[in-house]
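Every protein chain but one is kept in place in this view of the complex.
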Amino acid sequence: MPKPWNRRGGDRTARETQILGWLFVIPSLIAVAALVLYPMAHGWWQSMNSGGFLFGEKPGYVGLRNYRDVINDPVSREAMAHTLWYVLLAVSLELVLGILVAVTLHRVFRGRGFVLAVLILPWALPSVVSGVLWKRVFDPDNGLLNSLLMQLHVINQPHVWLAAGRGPIVYITLVHVWGVLPLVSLIFLAGLQSIPDEVYSASAVDGAGPWRQFRHITLPLLRPSMAIALTVGTLLAISIFDEIYVLNGTALNTRSILIQVYNTTFAQADFAHGTALAFLLAAITAVLGALYAIALRRSTV
Amino acid sequence: MTSPGWRIAKLVAVLAIIVWSLGPILIGVSTSLSTQREVNAIPTRWVPHHPTLQAYHDLLGGTSNQRAGGTVTEAGTFTRSIYNSAILSAVSTSFILIFATMAAYAVGRLRFRLGGAVLALLVGTMIVPIFVVVVSLFKVLAEPPVGPSLIDTKGGLVLVFIATLTPLATWLLYTQVREMPTEPEEAALIDGCSRWKAFVRIVVPQMSSGIAAVAAIMMLSVWGEFLIPLLLTQTMNAKPVTVQITEYVGKYTTNYPILAAAGVLALIPPALLALALNKRITGMLAGSS
Partner (left out) sequence: MTATGTITLESVTKHFPGGVVAVDDLSLEVQPGEFMVLVGPSGCGKTTALRMVAGLEPVTEGQIRINDRVVTRLPPRDRDIAMVFQNYALYAHMTVRNNMAFGLKMARMPKDEIRRRVDEAAVMLGLTELLNRKPRQLSGGQRQRVAMGRAIVREPSAFLMDEPLSNLDAKLRVEMRGEIIRVQRRIAAPTLYVTHDQTEAMTMGDRVAILRDGLLQQLGTPDQVYDRPVNAFVAGFIGSPSMNLLPAGLEADGDGCAISVGGARLAAPRLLEQRPALRGYLGKPVTLGIRPEDFGTDGDGGEIDVTVARLESLGSELVAYLAPAGMAADTLLTARLERRAALTEGSATRVNVDVERLYFFDPESGAALT
């Protein structure tokens, strides 16, 4: 009887698989490494260096000084505060409206296909175009909102919506939510459809009416979807840019962090501080992302 | 939930969804068919009393300063930007699909060593917001290790889109590969295929509906990209419609009909795509949650 083999990975098929696996992954890895990871590393380095003579400084390594500058800079701080508002408002609206939309579209009804098709349109459009479409609404002279309210005699002269006060952030958030809601609604719709019907039937037999069912069955079982919607909504809101740019440009009262980064880096050509701010936000985002991932894992155990 | 009270509530909700989703688009269309005067009229004219295609003429054919009330357009510029967007979408999506399908298969099926690490890396880059990279990206593209500057070129933009969107596409396809039955591929291996042949002839067709959905999502994403082209293009060489359209937003006054016309033209391709592949797209977005 021939001696039995004792090999672990020497199999020809296994080797073929390894080689093919690496070949398949390499193009993506190269693309990401070259145009995401390397620039990230480069940016990190840049954020730790001074801006040089252009800013009246000696060029060279300055460690975390740029970060400190940015944290202490009042304009940047305001941008961070604004961004926090954007995130809180956007996510709250998205969660509430998203569930409502999902519940409405959950059961099949005549014309549901049409409504679903219409629903994703705001998401499919570029967010710049969303800004463009809504711009007429908020125009300070004769925008739609103004003329409508004047017609109804609620106000008697045009209001400058995006100029000052708490309002602008809310309005811009509204435009942002208009574009993100379809995605969040779909997330909740998927979550709803994964709840088996028998659970509702059983609870109905046990005497639960629709409101009770919603509170005690639907909402708890939607927790994983909520986690996902929370994550996606936060990531999208934290990097809000396009809508602000179209509706209010780089005006100080509505600046988000990204607008601030854009302004610092390109309008003021201050790459050093710009990248520092960008990395600061990236760190916060990464931490948030990790927190959400942990929370998600906990809720699905 | 079938009592009349609920039925009415549901009807109201459905109508609200339709109005909310279509409203701004219809306003845009109506504005694009108005003149500047009609836009400023009080009381509000939701629909223009004298609809006209003047705005489109001006947008596409070029205007002089006075006639268009402050917005200057050059003949062919806007058309060129749409053309750029189309090329960018098509070319980027093609490459992304190829890379992502292979990567998703490798990580999801082939069970090769470090597959988990690769996936984690790709997913990780998705979470990092793009602005971290955008600034340095400029430098990298301006002075690449080989070849000329890639700033303001379609090639450079395509490379950036590939790098930033492949992780998402890979993730979406990975969730699908994981749920596909493995037996047809194994049957192909027994029927005489090498791994590569089995992939091309059997696995890829098996994935076709997922690939179509991801293709649509990628095209929509590239078409809608703004910040990256804003920073990386300067001339009409590569400027896409998203950047071009912001040039019609005046600093003080805006010519709304022209702006709206630009908006409408810019939204037609993604809208058509979304309507055509609606079922696939919603299926994939919902399914990968």
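As written, the chains take the letters A and B, and residue 1 is the first residue of each chain.
Methods note: a residue touches a chain if its C-beta (ideal position, glycine included) is under 8 Å from a C-beta of that chain, and two chains touch if they have at least 3 such contacts.
As the structure is a computational prediction, the values presented were derived from the model and not from experiment.
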Query raised in the report: Pick from B:39, B:169, B:188 or B:215: which residue touches the chain that isn't shown?
Result: B:188
Query raised in the report: What residues on chain B make contact with the chain left out of this view?
Result: 181, 183-184, 186-194, 197, 202, 205-206, 208
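Here is the rule we use: only the chains that are shown with their structure count from here on.
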Report task. Enumerate the contact residues on chain A facing chain B in the complex. Result -> 16-18, 20-25, 27-29, 31-32, 34-40, 42-43, 46, 100-101, 104-105, 109, 111, 113, 115-130, 132-137, 139, 141-142, 144, 147-148, 150-151, 178, 182-183, 186-187, 189-191, 193, 210, 225, 228, 235, 238-239, 241-242, 245-246, 249, 258, 261-262, 265-266, 271, 274-275, 278-279, 281-282, 285-286, 289
Query raised in the report: In the complex formed with chain A, which residues of chain B make contact?
Result: 1, 6, 10, 13-14, 17-18, 20-22, 24-25, 27-28, 31, 39-44, 98-100, 102-103, 105-107, 110-113, 115, 118, 121-122, 125, 127-137, 139-140, 159-160, 162-164, 166-167, 170, 194-196, 199, 220, 223-227, 231, 241-242, 245-246, 249, 251, 253-254, 256, 259-260, 262-263, 266-267, 270-271, 273-275, 278-279, 281-282, 285-287, 289
